[in-house]
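The other protein chains are all here in position, but one chain of the complex has been omitted.
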Amino acid sequence: MGWFTNHYYEIAAMILFGVGFMGLLLNKNLIKKIVGLNIMDTAVYLLLAQRGMIFGRVAPILGDNLNPSAQQYINPIPAGLVLTGIVVSVSVSAFSLALTHRLYKKYHTLNLDEILLKSKQEKLKAETH
Amino acid sequence: MKDHENTEYKGSTNPFVAWVNADPAPERKPKKEKKQKTAGAEKKAVASSKDEYAAYENRIRKFNSFYKPMAIILCCAFIALMIFVVTQTAPFGIADVPSNNEVSYKYIEDGLKDTGATNVVAGMILDYRAFDTLGESSVLFTAVMSVMILLRKDRDGSLVNDPAEEKVIKEEEKISRIHRDVVLKTMAGIVSPFVILFGIYVVLNGHISPGGGFSGGAIIGAGLILISQGFGSERTKKFFNFKVFTIITSGSLLSYAALKCYSFYTGAHHIETGIPHGIPGAILSSGFILPLNIFVGLIVACTMFGFYSLFTKGEI
Partner (left out) sequence: MIDGQTILVWILLGFLITCAIAAIVSKNLLTTVLIFMSYSLVMSIIWVVIESPDLAGTEAAVGAGVTTILFFITLKKVGELHTGKKKKKKDQEEGNEHEGS
C-alpha cells in the first residue's frame, strides 16, 4: 500500500496524461484532440507542482515574517515554472483553435480523415485540369 | 553527358537526384504525352485519378485499422511503465528529497533581502528568473500575431470570411443590437466593473500576496470580454481598437526588456540600481517588481481580449 499512499499525486498525473494522450491519438475530431492536449498539459503541471509540496509547511508568502527560515515554507520553484506554463498553454490552444477554424472554413468538416480525403481529391483535380 | 545538360526538370530536388544517379529522368516521357492533351489521355487521367483516390481511401482505412489497436497498446504500455517509474521515486511531501535543495532555500531565505517582495514566487519569476518571463510574454505576443495572421479579415473582408458568413455575422450583430439579452446586459453592467477592479487589485498586489501579472491580466481580460458580450463590440471599440492594442503590447514588452536590461547590467557589475526596496509589505516596495507586474498584466489582458475579438469578428 505504501506505493499508493506515497505517490497518489504522481499516479493520478500519469493516468491523466494517459487519458489525454489517448484522446489525442484516437479521436478523429480536431476539437477533441485539442481538449486531450490540454489535459496532457495539466497532467504535466500536476506532476511538476506536487514535487514542491511538503507536509506541514505553508505557501511561500512571507507576510510579517521578516526573517524567514527555509524550514517553514514549501519549495517555490515548481510553482514559478508551472505559472509560466499555464499561460503558454492558453496561447497554444488558441493557436490550434484558430488553425481548426481555418481548416473548417476550407473543408467544412472537423474530421481529420475527411479532411485528408478532401485535400487528396483537390490535389487530383488540380492535376487533371 | 550531353543528355544530362539538355534535360530540364521542373522539381527542385529532381535534378540533383538525377545528377547523383547519373541517369535521365524516367518520368519525362509520360509527361510529354500528357501535354498533347488528346481526349483519350484525359479520360485515362481521370480514370487513373479515380483509382488513385480509391487507393488513398483504402490506405487510410488500412492505416486506421492498424493504428487504433497499436495506439491503445502503446499508450497502455507507456502509462504502465510511467506509473512503475513514478512509484520508485522519493515519496510525496517529504522535505529530504533532492528536489528540495539549497536553491529553494536560497530563494526563501535571501529573497526578501534581494528583491524586497514578500511573495517569494513573484520575486523569483520577476527578479531572479525575469528573462524566463520576458520570453513567456514574447510567446504570448507571437501567439496573438499568428492568430491574427490566421483569422484577421482582409480590408474588404475577402481573405478569411466568405460573404455568406459575413452576412450571418452582420445579421447577428443587428439582432443583438435590437434585442439585447436583458439578463446578460444587466449582469454585465453590475459585475464587470468589479471584475476589472479585482484584476487591477491582483496585479498591483502581486508582490505581497498571491497573484501577479498572469492571473490579474487574465481576470482583466475576462472582464473586458464580459463587457464586449453584454454591451456589444461597439462599446469596447471606443477605448480598445487595433492601435491601442499595438501600442500597449509592444510598449509593455519593450519597457519590460529595458527595465530588466538595466537591472541585469547593474547587477552583473555590482552597481547599486538606485531603486529602493522599500518597506516589505507596502504597495510601493520591492523595486522593479511592481512595474514589471503591471507590464505583464497589460500584455496578458490585451492578449486574452485580442484572442476573443479575433475569434469572434476577425479584427481587434
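In order of appearance the chains are A and B, and numbering begins at 1 in each one.
In this section, a contact is a pair of C-beta atoms (placed from the backbone, for glycine too) under 8 Å apart; a residue touches a chain by one contact, two chains touch by 3 or more.
It should be emphasised that the depicted structure is a prediction, and the values quoted were computed from it without experimental measurement.
Visitor: Consider the whole complex, including the chain that is not shown, and state which of A:L62, A:V87 or A:I115 touches that chain.
Guide: The single option touching the absent chain is A:V87.
Visitor: Would you write out the residues of chain A that touch the absent chain, in ascending order?
Guide: Those residues of chain A that touch the unshown chain are 5, 8-9, 12, 15-16, 19-20, 22-23, 27, 29, 31-32, 34-36, 38-39, 42, 45-46, 49-50, 52-53, 57-59, 61, 74, 78-79, 82-83, 86-87, 90, 93-94, 97, 100-101, 104, 110.
Visitor: What residue numbers in chain B mark contact with the hidden partner chain?
Guide: Touching the chain left out of view, chain B contributes residues 119, 121-122, 168, 202, 210-212, 214-215, 218-219, 221-222, 225, 304, 307-308, 311-312.
Following the convention adopted for this analysis, only the chains that are shown with their structure count from here on.
Visitor: Let me have the rounded angstrom distance from the C-alpha centre of chain A over to the C-alpha centre of chain B, please.
Guide: About 13 Å separates the centre of chain A from that of chain B.
Visitor: What part of chain A is in contact with chain B in the complex they form?
Guide: Interface residues on the chain A side: 3, 6-11, 13-15, 17-18, 21-22, 25-26, 47, 50-55, 57, 59-64, 66, 68-71, 73, 75-80, 83-84, 86-88, 90-92, 94-95, 97-99, 101-102, 105, 113, 116-117, 120-121, 124-125, 127-128.
Visitor: In their shared complex, at which residues does chain B touch chain A?
Guide: Interface residues on chain B, with respect to chain A: 42, 45-46, 49, 52-53, 56-57, 60, 64, 68, 71-72, 75-76, 78-79, 82-83, 86-87, 89, 91-95, 99-100, 103-105, 107-109, 111-112, 118-121, 124-125, 129, 132-133, 136, 139-140, 142-144, 146-147, 150-151, 160, 162, 165, 209-210, 212, 214, 218, 280-281, 300, 303-304, 307, 310-311.
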